[in-house]
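Excluded from the complex is one protein chain; the other protein chains are retained at their positions.
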Amino acid sequence: MIVAIGCAAAFSLGVYAVLTRRDVIAILAGAELMLGAANVQLVAFALSRGGDGAVVSSFALIVLVIAAAEAAVGMALVVTAYRRTRRTLVDEFGEVSG
Amino acid sequence: MIEPQDTPTDQAAPALPDLDCAPDVVMPEVIYEGDNTIVNIGPSHPSTHGVCRVIVELDGEIVRHAEPVIGHLHRGIEKMAENRTYLQVVPLTDRLDYVGSMYANWAYCRAVERLAGIRVPERAEYIRVIVCELQRIASHMMAIGPAGADTGATSAFMYTFWQRELVVDLFESLCGARLTYNYVRPGGVSFDLPDGWIEKCREFVAQHPAAMLEIDRFLFGNVIFRARTKGIGVLDADDAVSWGASGPVARGSGVDWDLRRDDPYSVYPRFDFSIPVGDNGDVYDRTRVRLWEAIESCRIIGQALDGLAEFEPGTIKADGMPRLLAPRPGDAYDHIESARGSLGVYLVSDGSVRPYRMKVRSPAFCNLALLPLVSEGYTLSDLVVILGSLDPVFGEVDR
Amino acid sequence: MTFLWGLLWGLAAVMFIAGGAVIGVWWERKVAARIQMRLGPQQLGPAGVLQMIADVPKLLFKEDIVPDNADKPIFRYAPMAVFAPIAMSVAVIPFWAGWAPLDSTVGMVFYLAFPSIGVLGILLSAWSSHNTLATIGGMRAAAQMVSYEVPRSLAVLSVIVLAGSLQPTEVMDAWQWWWIPLTFVGFVVYFIASIAEMNRGPFDLPEAESELVAGYFSDYSGFRWAIFMMGEYGALISASLFGAAVFLGGYRWLPGVAGLAVFLVLAMVLITAVMWIKWTFPRLRQDQLMTFCWTVLTPLAIVQLVVAGVVALWL
Partner (left out) sequence: MSANDLALAVTVTVMVAGAAGTVLTSDVPRLVISLGTFLLGVAAAFLVMGSPLLAVSQVFVYVGGVLVLVLFALMMVRRSGDEKPKVATRHDLGAAVIALGVFVLLAAVLGPVAADPTPVVTAPNEVGAILLGPSLVAFELVGVLLLAALLAVLVIVKGGEDS
C-alpha cells in the first residue's frame, strides 16, 4: 500500500515535470522519475504477488539498463541541439530550422 | 575584447582619471559569448611567472585568443633613473630582470661607458663575462625548472633549483647579495674575486654539465613531458624575426642569432663556444635550447677562468673615474645577450650628473608579445606551458 | 541495533580515513622530499612525525571562507558528498579471513559504484563556487572519472570472473597465487585507472595547480578544504587496500595477524608507488588523458577480461 501510493505519487510528479518543464534536460529528468517509480512498483508488485526474486531482479535490471541508454541518447540529442541552435527550451525548437 | 561593448568610439578624449581613487580596473566578468568562455588567469596565479594577467577566450578547452595584460609590476624604473646619478641607477637595474640582475647591470654599464668613454680593465671584463655566464645558467634554471612545474613535474623544478642555488651561493660569496647584486658598475666591477672563489667556480662548472644531462634525461626524455611540449606553441622563424623575438625564444625556432657572436662585445671573441639552435620552434625546442646554452656557458666560464690568470688581481676598476660621472651631452645605446635575448639600454645625457633619459629594450617584453600568436589553437593546459617557455620576467616586462 | 552498528562502523571508517589521511600527508611529504633531494618535515618530533598533529588544529581553526557569489548551502555541504562515498567504499574491503566491515554479497560492485557518487560532489562544489576555473576543473573531473570507471570496473571484473563471486570475502577465499601473473595486466589497468579516479598526478587535471590553481576546490579553505584532501587520501588508501586484497592476495599470504600485516604492507607499497608516480611524472593533457583511457586501458582491460574468462571456464 505505502509503496503503491508512493510510487504513484513519484510517477505523477514525473508526469507533471514532463508537462510543465520547458527545458529538455528537466523533461528528461521527469522521465527518469517515471522510470524509477515504475521500476520500484514493478519489483514491489511482483514480490507481493509471490514472484521469484531473481526473475524480478533480472527484469528490473534490464529496465534499468534500457532507461540508462535512453538517458544517454537523450542527453546527446540535447547537447547537439544546443550546439546547433543555442537553445534548450522545447518551445523554441519549433521556431528554428536546421 | 574585455572592454564594454557600448563604449562610443567617436567621443572626445576622456578626462584624466581622478588620482585620489584607485584606477578604473575592469575586473573580468565571466562573459559567455556563445560557446566561448572568458577566463582570467592571474595576476596572482601559480604559473604566470610573476604578476602577469592573461585573459583567455576559451572554446571548450581550446584557446581562441590569449591576451597578456601587463603593468602589474610597473615601478617606473626608467623615470626614476632620471632623478639619480649614473652610479645610483645601477641598483635600479638590478630590479629590472630580477632573475638575471647581472645582465641589466652590465647592459646599463656598457651604455654609460660608451656615453662617457670609459675603458674597462680587461680583468674586469673577464669577471663580467664569468658572472654573466653564471647568471645565464642561474636564469635558465629558472626557465627549465618551471617548464617542468608547468606541466606538473615539480621534481624537475627542485633539481634545477639546486643548480641555481649553487650559482647564487657563488654570487653571495662574491658580493654579499643573492638576488640583486649591484655588482657590475660603470668602469668595472665592485669587488675583486675573493680567495678561493675561482676554485669554487671551477667546481661548479665541473659538475654542472653532468647535472644538466641528468635533467635532459629525466625531464626531456620523459614520455609525458615530450607529449606535452613537442609540437606545442610552434613559432616559425619568420614570425620570430618579424616580431623581434630574441634569445632562446628565437633560437628555438631556428633563428641563429646571438649577440655574443654576431655583434661581439667585451672579450667574447676570445672564447670558443657554439650557439645551440632548435628546429621546430615548439616549447620543447625553446626549453631544450636553454639547457644546451647552460652547458655552453660552462665552457665559456672555464676559458674565462683560465684567461683571468694572466691579469694582476686588483685591477678591476677603470683609472681616473670621477666621483660623479657627468658625460658630455649625447646619447648611447648598447646591448648584450642576456638570458632572455638582446637586452639594450639607451641613455641620453644633457651633460648633467643624471641621465636625461633611460630606455630599456627588454627582450622579455618583446617575447611576451608573441603569446597571442603562439598560443592560439592550443588548449588551456598548453597555454601555461607556452607562457613558461617564453620565459618572461615581469620586472623587465613592466619596468 | 543494526542501525547503531552501522553508525559505529561509519564512524570507525571516517576515523580510519581521517587518520590515514593525516599520516598519508606526512608520508607523502617524506616521499616527495626523498625524490626531490630534500629532507621534508623534520622539526617537530623525530622525522617530523608530530607535524601531522600540528596540521590538524591548523586546518580546523583556519577561517572558513564562503565566497559571496557562491551557492552557499551547496558550497558548504558538497565536500561531504565527495568524502562520504569514499569512506563508505572502505566498508567492503576484506581485512581478515571471512571478515569485512560490511560483508555484502555484492561488495565488489558496491566498491566500484560508491566512489562514483563522489563525482557528483565534485561537480556540485565546482558549480556552486561560481568560479570559471572551478567549473573547468569540475567538467574535467566528471569526464575523467566517468571514463576511467570503465577500465577500472573491467579490470576488477576479471577477478570477479575468476572467483565466480561478487562477495569480497568469497573472492579472497577463492584467491590463488597464480592469479597474480594471470591478472597482472588487469592489476596495472586497475592501478592506473584508480590513480585517475582519485585525481592524482599524472592525472590531476581537475585540480591542475599550474593551470586551474586548485580546480574544483579553488575557493575552499580551512576545514572544508581539508575534507577534500581527506577524500583524496581516503580514495588513495581505499583503492590501495582493495587492489592489495583482490589482486595481490592481501591477507592470504600468511595466516592470522601476520597475514593482516602482509596485507597492510602491500597496501603501503601501493600507496608509496602512487606517490612515487605523482612526484616523477608531468601531467597529461585532457585529450591525451581521454585517448589513453579509451585506446589503451579499456582494450587492455577487455583482453584481460577475455583471458580471465577463458581460464575461468577451463577451471
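As written, the chain order gives the labels A, B and C, with residue 1 at the start of each chain.
Simple rule for what comes next: a contact is a pair of C-beta atoms (placed from the backbone, for glycine too) under 8 Å apart; a residue touches a chain by one contact, two chains touch by 3 or more.
Here the structure is a predicted model, which means the values were calculated and not measured.
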Contacting the left-out chain in the complete assembly, out of C:W26, C:F83 or C:F114: C:F114
Positions on chain A contacted by the hidden chain, ascending: 1-17, 19-23, 25-26, 28-30, 32-33, 36-37, 39-41, 43-48, 51-62, 64-66, 68-73, 75-80, 82-84, 88-89, 98
Interface residues of chain C (partner: the chain not displayed): 71, 74, 104-106, 109-110, 112-114, 116-117, 119-120, 123-124, 127-128, 130, 135, 138-139, 142-143, 146, 149, 164-166
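The rule we apply is simple: only the chains that are shown with their structure count from here on.
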Central chain (by mean CA position): C
Centre-to-centre distance between chain C and chain A (centres being mean Cα positions), rounded to whole Å: 32
For chain A paired with chain B, centre-to-centre distance based on mean C-alpha positions, whole Å: 61
Overlap residues in chain A, where contacts from two or more other chains coincide: none
Junction residues of chain B - those touching two or more other chains: none
List of chain B residues in touch with chain C within their complex: 30, 37-40, 45-47, 58, 61, 148-155, 158-159, 162, 222, 224-225, 227-228, 379-384
Parts of chain C lying in touch with chain B, wherever the complex brings them together: 32, 35-38, 132-133, 136, 201-202, 204-205, 208-211, 213, 279-288
